[in-house]
Each structure stands twice: as C-alpha cells, then as structure tokens.
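Yeah, one chain of the complex is gone here, protein chain that is, but the others are all in their spots.
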Amino acid sequence: MDNAFITGKLKTRFTDGIISTDETSDMLTVVVSKEVIHDVIFFLKENQSLGFTFLTTLCGIHYPEQKLPLGVVYHLHRFEGNEKIRIKTFLPLKNPVIPTVTDLFSAADWMERETYDFYGIIFEGHPNLKRILNVEYMDYFPMRKEYPLEDQTRHDKDDRFFGR
Amino acid sequence: MNDALYTTLNLGPTHPATHGIFQNVLTMDGERIIDTEQTIGYIHRAFEKIAERRPYYQVTTLTDRLNYCSSPINNIGWQMTVEKLLGVKTTHRIDYMRIILMELARITDHLVCNSVIGVDSGALTGFVYLFQERERVYEIYEQLCGARLTTNIGRIGGFERDFSPEVIKMIYAFTDRLPKILHQFEQLLMRNRIFMDRTINVGPISAERAINYGFSGPNLRAAGVDYDVRVTSPYSSYDDFDFTIPVGTNGDTYDRFCVRQEEVWQSLKLIRNALDNLPEGKHYVDVPEFYLPPKEEVYDKMEALIWHFKIVMGEIGAPAGEVYHSVEAGNGELGFYLVSDGGRTPYRLHFRRPCFIYYQALPEMIRGGVLSDAILTMSSMNVIAGELDA
Partner (left out) sequence: MVNAGYIKVDPPDGYSSPGLFATTFDKVIGLARKNSIWPLPFATSCCGIEFMATMGAHYDLGRFGAERLSFSPRQADLLMVMGTIAKKMAPVVQQVYVQMAEPRWVMAVGACAASGGIFDTYSVLQGIDLVVPVDVYVPGCPPRPEQIIDGFMKVQELVGKEPLRRRYSEEYKELLKSYGIF
C-alpha cells in the first residue's frame, strides 16, 4: 500500500477535513481538522482496505506562535504491510476540545489522560479525564512552552553560578 | 452493586509485591477481585520537559533512567533516532556492537522479570541464581563504560570506545556460562507442578484485546501476535541474523514467562553470532557535529578543540524535521517521536513507553481472579516504574 493510495482514500472520504499531507518526513503525515479527527481515525482503523489497527502513540505538542497553538499527534500502525501513518490536528489555546478515541482504542485511555495532564487538551467523551502523572492540585499544564522546567520552590541555587 | 458487600483493599504505592511505585485500590469480594482503580505518577520526573532543555547528547542520560533494567537499549535507541534525523548511516561493525549490547541488556531485563515471577510464586532460589549471573553482564558494562546500571553507553554516530579484547573475552565467557544456569533455572520452574498451577490461565488476555490495548514486546507475543520491531522494521542490521520470535497461545502468565525465557536463548544465539562475525573497522562514523574528536587532537589541533567545545556546550543544532524511531526494548516497542526545529535541543520529544501503554490493561486482566494471582500477573507484565511514569 503506498502513500498515494492512503491520501487518495482519505481525500475522497474527507474532502475539506484534510488540511495537508506531507511525505517528506519518515512517514506519511496528514494534518486534519479537529472536526473530523475521530472519523478519520475510525476510517483508518475500520475500513477494509486500510486497517490501521494499532495505536502506536498519541501525544500533544505546543507551538506558541501558531494560530492554533496546541496539537495532538497520533501514530497509527498497520501490521499487515508494516505501514505507519502520522495524523496531526491543531486546536486553539482557548477551550481546546477534541473528541476522544478511547472508543476505538483502549490504549488511548492513559495516553489521552497524559496529554491532558501535560497540555490541558480536553478529550470529549473520555471516561475518566483527570491528571495521571502530576499531582491532582497542580493548577497549570507543565509541558506548555511558557512554563519553566525547574522546581520553583528551590532556594539553594545561586543564579550567578548558572550564568543567569 | 451493594458496596457493603465488598472490601476495599489498598495495594501500594509502596508494597513489597508490586516491585515498583504504583497504587491499586482493589474492590474485593472475599478473595476475588471485582475491580481495581490504578493510580500512577508517583515517580514522574518530567523527562519530556527536561529533554526540551538539553542538547541531543545529554538526552542519552535521561533514557538510561527509563527502563533501568535494560539501559543500553534505550541509549542506543535514542542515538539511532538522532542518527535517523541527521541521516547518518552507521557501519556494520557499529551495528553488530550495538546488537551485542542490546541483546545483553535484553537478557538482563528478562532475567530480572522471570526471576521475580519466581519470587512472587514462592521460589526465591531462582532469583539468587539469576542475579548472580546478571552481575556478569554488569561487569561487562563496567569494562566498557565504567557504569553498571545507568550506562550512558554509546554516542551519536557510534561508540565512545571500541570493544577491548578483555570485553570480548568476557562476553564469550558469559555466553558460555549462562546456558548452564538457565537450564537449572528452567528445571526449577518450567515444568514445576506448583509453578504451572500458579501461572497457567492466570491473567490471560486475548490477542485482539492486546492489540487494542497497544501491547508490544513479550506480552503481546505471549498472546500469539508475532510482532517484533527487530523483524518488522529491522534496525541496526538485525536482518543479517537468523533468530526465532517465540510466541505464546493464551497470553497468560505462564506464556509470558516462557516467551521471555525463550527470548533469552535467542539473544544468546544472536550475541554469539554477532561476536563471531564482528567486522573489522572503526567504532564510530564521521559525524564531527556530534561525535567528540579524539582527546589527543583536542590538545594540539585548533579545529578539534573548537568541535569539542561546541559539542560539549551543546551549540550545534540538528536539522529541522520530525522522526519516529522505535526499537524492541525489553518490554516492547520503545518509540522516540522527535520534533526538531533546527535548534540545539529537541523541540518536542515524546517517548512511547511500552509499560505505560500496557499497564492500563491490568484491571481487565485481573478482574475475577484472586489477589495472589493479581500479584503474579503484575510481575509477569514487567512494569518498570521509571518507564511507566517517565
């Protein structure tokens, strides 16, 4: 199955939903609008001629300069022909809501919770969307670019020695 | 559901039988498990955030601490991801050296897991036997890089130093010695009536559910799916070698044990093969932007000094782009999704941690079983807290 076949299939099915396709990186990358994301994943998984049945990973990404700064990246894998595909979708910073894919992949449960924990992306329809790795009372989303890495409660570090 | 009929039992976050830091709140009906609620994140160290602030070569130290039972696989997996981004091709010698190290790491990982299954089913002897052997692998690591556990082995573009004759001798000695111990270990457990009764049909999962849950590695293969990254997307010249991928049928604890056990044998074969056919050549390829120049040259050659400084200070950017690279780690498909914007650090690095993905299937696997079986199921899944929480 070559990339042209997959993009052709997707473009016929979701005409305007497919924003762009890119074959320059290591695997076929498709950017879709958030309205159709669930349908695209469903189509890729359930369509007889496609059959991407393995959700390799799901993660968030943050580009502060973009108009739609928050992104969700899905990697799907088709065992039969060993093909991988990367699906991306972008969301606004304010009220980033996206439909969940937990109804398609049980594996997405924790991955989506992790993405929520890190980026604050809300997965609509997720059975148990709460923080998974960080403490419950944390009031920000630490992986967003504007937040610092270091522990802010530390007082023993003298900034002069770190060139700051 | 009448709550008064059920007992709530708290397992973890620190419990001797969980071998890691995670909490399970079990709802029990007598000895039977009705449901469990999992809490993780007790050792969340923000790897992905740190990786955004560190130059590429310093991320290797982080990968050590993912699955600390098999650090070299993580190290080398990361280095191969960067090489993929840079478009660097490594030589066969480097590939074979990597295979040797990764298979040694796989052996240690599986030895820990299987001996711990023994401990949890009440057989401490196997643990003592195998841990003694595991020390030999650590001695090999030590000879190579000076560290035992968190190895930080290898560099982007190859290895920091070549295998010394001493190392090669030690690896040969190890592969000669291990089969005997492994046989003894298998005699203790493999056909042991008690062990079989404790593990067969305990915590089973069907192939279909396992794929849906994103299982990979020995746990998926125990369910009967022959998915192994080493074969489906060969990296580091794995396609030069002939080895078997063992699969199970039921996806239960016994199958997981047997699959791991057989993988150790296959790894031994791979190590022997790679060592016998180790090609001549240099232990690194020419990547001046990322591979440190020889120390002698740094002292008296201007250019080498500049490169050394630039690399150590992490001033060199990688080309913009994104790659996903995965390796077959001890627990399954360990993936690195790397996005670079051309800067000195990764723009975004996401680790696909096999543990994190398959551990969420635990409630489904232990539901309806008894508590003591749940412990065995958990240890046979080999959940490593460092990898789980990143």
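Note that the chains are named A and B in the order they appear, and that numbering of residues resets to 1 at the start of each chain.
Following the convention adopted for this analysis, contacts are C-beta pairs under 8 Å (C-beta built on N, C-alpha and C of every residue); 3 or more make two chains touch, one makes a residue touch a chain.
Here the structure is a predicted model, which is why all the values come from computation and not from measurement.
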item	value
Option from A:Leu55, A:Ile85 or A:Leu133 whose C-beta touches the chain left out	A:Leu133
Residue touching the undisplayed chain, where the options are B:Pro13, B:Gly224, B:Gly314 or B:Pro363	B:Pro13
Selected from B:Arg45, B:Lys301 or B:Arg344 as touching the chain missing from the view	B:Arg45
Residues belonging to chain B that touch the chain removed from view	13-16, 20-21, 41-46, 49-50, 61-62, 64-65, 68-69, 112, 127-128, 131-132, 134-135, 138, 148-150, 385-386, 389
Absent-chain interface as seen on chain A, which is shown	133-135, 142, 147-154
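Here is the rule we use: only the chains that are shown with their structure count from here on.
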item	value
Centre distance in Å when chain A and chain B are each reduced to the mean of their C-alpha atoms	25
Chain B to chain A touching residues, read off their complex	40-41, 44, 46, 48-50, 52-53, 84, 209, 211-214, 225, 227, 232-233, 321-326, 333, 335, 337, 339, 348, 350, 352, 356-357, 360-361, 389-390
Interfacial residue positions of chain A with respect to chain B in the complex	24-27, 29, 53-57, 59, 61-62, 73, 75, 79, 82, 84, 86, 105-107, 109-111, 114, 118, 131-135, 142-143, 149
